[in-house]
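Heads up, one of the protein chains got dropped from this complex, but the rest are sitting where they should.
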Amino acid sequence: MSSSYGENIRLTIFGQSHSPAIGMTMEGIPAGQRIDRELLQRFLDRRAPGRAVYSTPRREADEPEFLSGLVGNVTCGAPIAAIIRNTNIRREDYAAFASLPRPGHADYTAQMKYGGAQDRSGGGHFSGRMTAPLCIAGGICLQMLAAEKIQVISRILSIGKVHDVGDLTESTAQKRFPTVDDACGEAMCAEIEDARAQGDSIGGVIECAVLGLPAGLGDPIFDGMENRIASAIFAIPAVKGIEFGSGFASAALHGSENNDPYFVEDGRVKTLTNHCGGILGGITNGMPLTFRVAVKPTPSIAKEQRSVNLKTMEPERLAITGRHDPCIVPRAVPCVEAAAAIAVYDALLGHKREEE
Amino acid sequence: MSSSYGENIRLTIFGQSHSPAIGMTMEGIPAGQRIDRELLQRFLDRRAPGRAVYSTPRREADEPEFLSGLVGNVTCGAPIAAIIRNTNIRREDYAAFASLPRPGHADYTAQMKYGGAQDRSGGGHFSGRMTAPLCIAGGICLQMLAAEKIQVISRILSIGKVHDVGDLTESTAQKRFPTVDDACGEAMCAEIEDARAQGDSIGGVIECAVLGLPAGLGDPIFDGMENRIASAIFAIPAVKGIEFGSGFASAALHGSENNDPYFVEDGRVKTLTNHCGGILGGITNGMPLTFRVAVKPTPSIAKEQRSVNLKTMEPERLAITGRHDPCIVPRAVPCVEAAAAIAVYDALLGHKREEE
Amino acid sequence: MSSSYGENIRLTIFGQSHSPAIGMTMEGIPAGQRIDRELLQRFLDRRAPGRAVYSTPRREADEPEFLSGLVGNVTCGAPIAAIIRNTNIRREDYAAFASLPRPGHADYTAQMKYGGAQDRSGGGHFSGRMTAPLCIAGGICLQMLAAEKIQVISRILSIGKVHDVGDLTESTAQKRFPTVDDACGEAMCAEIEDARAQGDSIGGVIECAVLGLPAGLGDPIFDGMENRIASAIFAIPAVKGIEFGSGFASAALHGSENNDPYFVEDGRVKTLTNHCGGILGGITNGMPLTFRVAVKPTPSIAKEQRSVNLKTMEPERLAITGRHDPCIVPRAVPCVEAAAAIAVYDALLGHKREEE
Partner (left out) sequence: MSSSYGENIRLTIFGQSHSPAIGMTMEGIPAGQRIDRELLQRFLDRRAPGRAVYSTPRREADEPEFLSGLVGNVTCGAPIAAIIRNTNIRREDYAAFASLPRPGHADYTAQMKYGGAQDRSGGGHFSGRMTAPLCIAGGICLQMLAAEKIQVISRILSIGKVHDVGDLTESTAQKRFPTVDDACGEAMCAEIEDARAQGDSIGGVIECAVLGLPAGLGDPIFDGMENRIASAIFAIPAVKGIEFGSGFASAALHGSENNDPYFVEDGRVKTLTNHCGGILGGITNGMPLTFRVAVKPTPSIAKEQRSVNLKTMEPERLAITGRHDPCIVPRAVPCVEAAAAIAVYDALLGHKREEE
């Protein structure tokens, strides 16, 4: 195990790329909460494939069917279950990889873990497609958070070596290609297009902020906000790093530079800087909770690569011909928001219990 | 919650900086395992204060008393409980901070979470001292891993802006100040001494590798090795970032650069490079599992800082006069190894169940 | 929460009586296990309604659709998800109970818990229909256990005041109406028919045994076999008591009568009697694990009952006219086996890890 997450909510993600359906169950959302299905669909559409130059042409609607947990569109207290049918299945695409593991993919590790019984088609349970149910769960949590005036926003901080400039704001997050500086955004798109043209792929960094959090959220030691968010974010395939506040840059600073001085504004305690990313001792201080996520380049590339035939144990070369994004960073943005929303809302439910 | 961790082991860390004792309970270590108490003590000594120029003069032996779970030095299957008495307590040091939160510390966030009932002395449950029981648990797990020929090694990659060069090896990890290049190590020590002389502190980065892991360890989605290790590592106060393999650097690469090609050596499948840090799809591939951890500068500094008096809500300045490390990175090294060992051993126990 | 169970498997049951579907997700079944779908269907048919005089005429096929976790009929290591569509829905049946809680049902308690947002139709998530996904999960676990030569068998020990005689054996368990003595079984059926004729219902006791268990299964204190099985069995609506071995009868005995003396047979340690039900200190001793479960009479009866109108807070009378079993004991038999199989298999997976 495990494809399950949460302390106060309990989320299970199921499905394989080419199984009859993918989906999620989520317990713990309080009864009586209205879910805006259109808003949820718009959120899911941000992740769905086939929308842009940088995205795979495989296009599925990603429209969830809710099987339980709702009466009309209102939660009834029972576990919420929702599924998305897999309709556009081409099992033959992947037959070759059964014994020839694709570099950078989970083909080989899944083979070692499951002794050959894993579902190889399309990456099986390791497919990026499993982020669709993550986004269903996260989209619901985002709505729960919004009802408490908590926003989760994000931007693309870099694609390859092209970096955005300026500070993340709510208006940035609403752009179709979310960068503060549109010229940077265009340069990033060019970088992606360039990778595609070369039969290659490219990685990037996503920055995320949670606004409107109360101070006092999170727990000591193993359940701090960093632990909780990291634990959820690494559920997104291709994520290889996370840093909070100034993160790795803090490691090069002196304490006198990195400590965030307190001051009072509008009767509230705030900090002048936010190197700590809104978290001290694992617990929120009421400032924006900020973090950055490193996304590796899509491992599926048309360029020829070296691998090993697991049957013969002889070297072999492979070129991946299927439908693949040259850069998954844009589609990973809502996934990061979803994972953050799940982690934060789970912590918030615990916080409410304590506040009583 | 929560000060608990684990799926197959269950670790709870308890205690406050100035409570009668600190300690840990750990369930799930198989019965019949011999614990080498001397080896454990030497491991704990690496974390203990008062050993070097860069360390606080507060010195306590950190000798655990085992209360249960052992017959002689052999595990009996019952939960292991061990405590360390707090002997060198000076409650008066911290009285002033009750209403004047120290920047960069958990004073303010704990106040907001616990409504003023938290134990303020010495940081209470948020004290760096809580890493001593983490190291007891981790030290035991390191011994369990060693019995399976799995090693956890680490080095100091940077202090402030001074970086080590070369590749981490087992011999590096055994040095008193673990850097590959001793000249770099000396420059780092000078950097620390310089921070101390200025009444300041400084951060750094630790690199860690787990050697000898089988392929197939870890689980999809929320229980991948990245999720598991991150979740444990962020239990160490002052950690603000983690990256696996090439981490954030991967985000700037093309897929053709970042994918690790497979080859065969000595009948085993290996990869030519290790950008993925030994983890694909959350699951180990049998290569070294590598990660880096960003440690922020110690927030306790002698330099005067801005804060807010929470009673009057007026700005106030404070200078911290107690005993504090100018740089906790060297003492954090065994903590990182301990947290990694706990996460890896927990996953290994699950792996064994599957292998049956 | 929670509709989730398990330490080494993780089972979530979702759905409401009249939601689009009911179902379950189950993680932790090892990869590579073949599931016999026909055998599973025959097991589910034992629970399904509409089969006998004692059963409600509402008839649904209870044929699960597997959405994930299988390749063909073999587990692939990913979570198994299966659903059963709700086809025979008559929401109007239950409209009246919105403000007039049925005695013995969860109408009132769900109203108090969910503040009126619960799904009232057909008992919602509290419906006996939720035992169908429990039986999917349990049916799979029964097959996993059978592969290890572990059998779960049961009989109807009593209906109302009519008791079976003799000892439970495997052949008894295969009967359509599982009693040792067929005359007793006929008398029980008459008792059920009599209850129906009076517009009433009747309860009973089920006896269950798990055969072929290794000694050493289970854990101390909170995870003994009694805790584990009780925790799963009380998931079946209408269960109000459980006893292991001689149970409540043991309380009237002397130690010299109740202690089970050891002897050796065929080189194995056994006990002459089995008052302890195969469990000592929470851990199996290798003898049959036996327990009995008290099932209350179906609360839905045609006879007029006293209730309270929650809107007016005035007394009101109600008579339940829908389709209801006069006795759910026969259909509860496979549910008891399912819950026991889930608990035992979950413990067995933990046991395998230890055995390594």
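By letter and in written order, the chains are A, B and C; residue numbering begins at 1 in each of them.
We take it that contacts are C-beta pairs under 8 Å (C-beta built on N, C-alpha and C of every residue); 3 or more make two chains touch, one makes a residue touch a chain.
What you are looking at is a predicted structure, and each value in this text was computed from that prediction instead of being measured.
*Asks:* One chain isn't shown here. Among C:L168, C:A195, C:C208 or C:V344, which residue touches it?
*Replies:* C:A195
*Asks:* Considering the whole complex, which of A:P30, A:G115 or A:P261 touches the chain not shown?
*Replies:* Of these options, the touching residue for the absent chain is A:P30.
*Asks:* Against the chain that's been left off, what residues of chain C make contact? List them.
*Replies:* Looking at chain C, the ones touching the missing chain are residues 1-5, 7, 13, 101, 103-106, 108-110, 112-113, 125-126, 130, 158, 160-161, 195, 198, 200-205, 214-224, 226-227, 230-232, 234-235, 237, 239-248, 250-264, 267, 269, 271-272, 275-277, 279-286, 292, 294-301, 303, 305-308, 310, 313-315, 350, 354.
*Asks:* What residue numbers in chain B mark contact with the hidden partner chain?
*Replies:* Missing-chain contacts on chain B: residues 1-4, 8, 10, 12-16, 19-23, 25, 27-28, 31-32, 65-71, 74-81, 83, 110, 113-119, 124-125.
Operating definition for what follows: only the chains that are shown with their structure count from here on.
*Asks:* Round to the nearest whole Å and give the separation of the Cα centres of chain A and chain C.
*Replies:* Centre-to-centre distance between chain A and chain C: 39 Å.
*Asks:* Among the residues of chain C, which ones contact at least 2 other chains?
*Replies:* 8, 31, 78
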